[in-house]
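Note that this complex is displayed minus one protein chain, with the remaining chains in position.
Letters A and B mark the chains in the order given here, with residues in each chain numbered from 1 onward.
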Amino acid sequence: MAEWTLSAALNRALIDAMEEDPRLLIYGEDVGRLGGVFRVTDGLQTKFGEDRVFDTPIAEAGIVGAAIGLALTGWKSVVEMQFDGFSYPAFEQIVSHVAKYRTRTRGRVDLPIVIRIPSFGGIRGKEHHGESPETYYAHTAGLKVVAPSAALDGYRLLRLAISDPDPVVFLEPKAKYWAKEDGELTTDGPGIGEGRVVREGDGCVVFAYGAMVARCVETAEALEPEGLSVRVVDLRSLAPLDIDLIGRCARETGRAVVVHEAPKTLGMGGEVAARIMEEAFDFLQAPVARVTGWDVPYPPASLEHRYLPSVERIAAAIRRVTSY
Amino acid sequence: MAERVFTLPDLGEGLEEGEITSWLVAEGDEVALNQPIVEVETAKMTVEIPSPFAGVIAKLHAGAGDAVAVGAPLVTFSGVAGAAENRAADAPVAPSPPAAQPGASVAATPAVRRRAKDLGVDLATVAGTGPGGRVTAEDVERAGDGPAVDTGAERVPLSPIRRTIARRMEQAASIPQVTTFRTVDATSLETVRAELEVSPLPVFIAALCRTIAAHPILNAAWADDAILLHPTVHAGIAVDTERGLFVPVIRDAGSRGTADLSAEIRRLAEAARGATLTPDESTGATIAVSNTGSYGSEAGTPLLNPPNAVTIALGVIEPRALVTSGGAVEARPACTISLTFDHRVLDGAAAGRALTDLVDLLEDADALRALPR
Partner (left out) sequence: MDAPAHWAGTEPVRILQADGTAVGDPDVGLAPEQLRELLRHMIRARRLDRECMALQRQGELTVYPPFEGQEAAQVGSAFALGAEDWAFPTFRELAAALVRGVDPVQYLWYHRGTWHGGPYDPRATRFGPICVPVATQICHAVGVAMGLQKDGADACALAYFGDGSASEGDFHEGANMAAVFGVPAILFCQNNGWAISVPTGLQTAGEIWKRAEGLGFPGVRVDGNDVLAVYRVTREAVERASSGGGPTLIEALTYRMGPHTTADDASRYRDEDEVERWRAFDPIERYRTWLLAAGHADQDFVRTCDEDAESWVAEVRAGITATDAPPAEWMFDWTFAEPPAVLARQREEALGG
């Protein structure tokens, strides 16, 4: 059994994808010689050459726009936006073009582009380095949005994203880049559009993604002595959401909690809660609880622990819905 | 060769109308395709419209200076070489209703679950009669009544009034309330009421109003963050009708004499039975009075009439064996007063003190005679 960090698993996914498809390119700021500020592209330029793995000027809009042009000439791209907060300069290209090109050309033009974005908080980072931008992208029709929570599924999701003919925004929880997982890397398993149950239970279900999944599992384990049986679901695919899994888990348990770092208002929790209402209304024994970041700009490192959903806050929500 | 009607297009991104500045052609003129035919002024600019067809101007639908709405006819052309009309837009489509969801656990809406919990009903034991086997509110209510056994009972459908009364009774029953009883030597009451030629109830109400003056807590209501003490007594009196129980209101009972009270009670009772009570006569009670003696009840635990803090019932006046002040047992007219109070507003002692004053008054013939007539 091999031990993988998320960073190493993603690196491996890029290597395997580059070997499989000679028309795959990897580019962005500092991804070439440096190997990426989180080392996710480490060693790739040496292995595959500067024609296929290259650094670009600081030009996020230019990078994403170029990916569109490259797709038109039959080149697939994995581009990197260095941090979540720095994906915004490319927002227009992503929303006005990447998301719409296939529809606009009535299917004639595929954009097999993966936009990798180190995302979310938990690393006591500077301003703009802990953003949760997933809702902006998930709300944009024409984009797929995925967020792995750990190494093995990170490998799977990145391989799937690269081979998807549709554009995928790939949000990597930077707080988990160095977290380890034992196992074999494989693309077998749930696809894009599917969530996965990472911990069984039938008293209540907790939906989460990214770095919060591990925290929810930790919380569930801590509550077991209280006699609470908590199921944890890694949503992993935010667009499209796995509505069937969400509905089934809500119906089976009757009690649901959604956890995310992003601010509460108009976060994924609202969407999941609405879907639960649509799919499982008659089975609900408690209102859906949301444990989220506050509706404030992401705080500085010194207050980050007061902003992110903590084990205590998650546990309180689980207790609330199970005793309703 | 056909007639075609040309309507005013939206010339500039969301305009709603245009004003004809001048016509460049007249009815009867033959025009070529794209020949300028009219000048139209819009909110943004003045625009010359070229003819969409080659043909003859059959009719101009507006004059210079007229406003024409976008989409309204502008010009009818005749003699137009026919091209097919554009097909209409897709027909609107109704969304299909969501399918019923199967599930292993019991299907019941959150509201029904709450009700089951309140009734102490285990949903798993209830057969659901709703769509997809869903347990409905009625299913839960029936389950709350005990096991469903066919006893050959006749099902009497609920009238709207019965539903409303039931709902109000449920609401009343959820308030913490206590009833306290007092036996009254009704000799004085009977004597004075006979003198006044009224029934006991108006005299009772007059005495009650006098008691409220000294014990305003009887004429109160719970308001979550305060107790409201009403300055005026609007006495709701329970009236039994064929259709159900009504509680019309004697407004400002404290300012009325016993004769007035008697007349008003009769009037309201008739209106209740005749279903002619006005909203004003049906709402606004500050205390509720029930003449349970009228159908022979000796004592009872009348329910509160929310938001009133007190319901007071006058039981039947009939001979009882009473121990008099001398210690002897005598047959005297007597009755029992049952006073139910909202225990958030009053305590037993306060209720007891008020009742003592009321009973003292009712047992004092001179004091009763002194009440306004």
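Of note:
One rule holds in what follows: a residue touches a chain if its C-beta (ideal position, glycine included) is under 8 Å from a C-beta of that chain, and two chains touch if they have at least 3 such contacts.
Bear in mind that the values here come from a model prediction, so they are computed numbers and not experimental data.
From the options A:M81, A:L241 or A:V321, the residue with contact to the unseen chain in the full assembly is A:L241. Only one residue in the set A:I26, A:V40 or A:V64 touches the chain that does not appear here, and it is A:V64. Of A:Q93, A:T135 or A:T322, it is A:Q93 that touches the chain left out of the display.
Only one of the listed residues, B:F6, B:F246 or B:F341, touches the absent chain: B:F6. Only one residue in the set A:L72, A:L266 or A:L303 touches the chain that does not appear here, and it is A:L72. In the full complex, the hidden chain is touched by subunit A at residues 25, 51, 56-57, 59, 61-75, 89, 92-93, 96-97, 100-110, 141-142, 144, 164-166, 193, 240-241, 243-244.
The chain not shown here touches subunit B at positions 6-13, 34, 44-52, 83-84, 86-87, 89-90, 93-96.
The working rule: only the chains that are shown with their structure count from here on.
Across the complex, subunit B meets subunit A through its residues 98, 101, 103-110, 113, 132, 134. Those residues of subunit A lying in contact with subunit B across their complex are 247, 251-252, 254, 278-285, 287.
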